[in-house]
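As you look at this complex, bear in mind that one protein chain is not there, while each of the others sits in place.
Up next, chain A:
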Amino acid sequence: MRRFKFLLIKRYNAVLAVLLSLLGFSTACDNGESPVEYGVPYATFIVSGNVKDEATNNNISDVRVVLNTDTAYTDASGNYEVSCVEFPEDQTFIVEFADVDGTTNGAYEAKDQTVEFIDPEFSGSSKSWDSGDTEMELNVKLKAKE
């Protein structure tokens, strides 16, 4: 009920704002000081590479790779790419590798690998909030389960 009343008053004020603008005046509901849009600088951090069997050096497909909220699976050649968006500065991430398809393609132990972007260089900036992309290669070897 309270929420309904709140929305009703807001609607009422929107109508008043229209009437005022018809008379040539503004309500400037943002105090004239608030930003007109919300945004912060950001960059895309890309981690890519290859996953191999530690003993045989064979590529492993269908390994799940997780970086923050991005998830990918290695292709037939064991390659993957994951990315995330963060502040355009030094960043440290943990990339998780896990064999989740049972014994298909072999069975491997999971592995977490730390990736550090130090003084990263960005390319492809859109000259706005977006500082561009930076990429790092991370090749890992997984140990077969006994």
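We adopt the following convention: a contact is a pair of C-beta atoms (placed from the backbone, for glycine too) under 8 Å apart; a residue touches a chain by one contact, two chains touch by 3 or more; residues count from 1.
FYI, contacts and distances are computed from a predicted model.
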item	value
Name under which UniProt lists the unshown chain, selected from "NADH-quinone oxidoreductase subunit F", "Phosphate transport system permease protein", "Amino acid/amide ABC transporter membrane protein 1 (HAAT family)" or "TIGR04133 family radical SAM/SPASM protein"	"TIGR04133 family radical SAM/SPASM protein"
Candidates A:L19, A:A55 or A:A76 - the one touching the absent chain	A:L19
On chain A, residues whose C-beta touches the chain left out of the figure	6, 9-10, 12-13, 16-17, 19-20, 23-36, 38-41, 87-89, 127-129
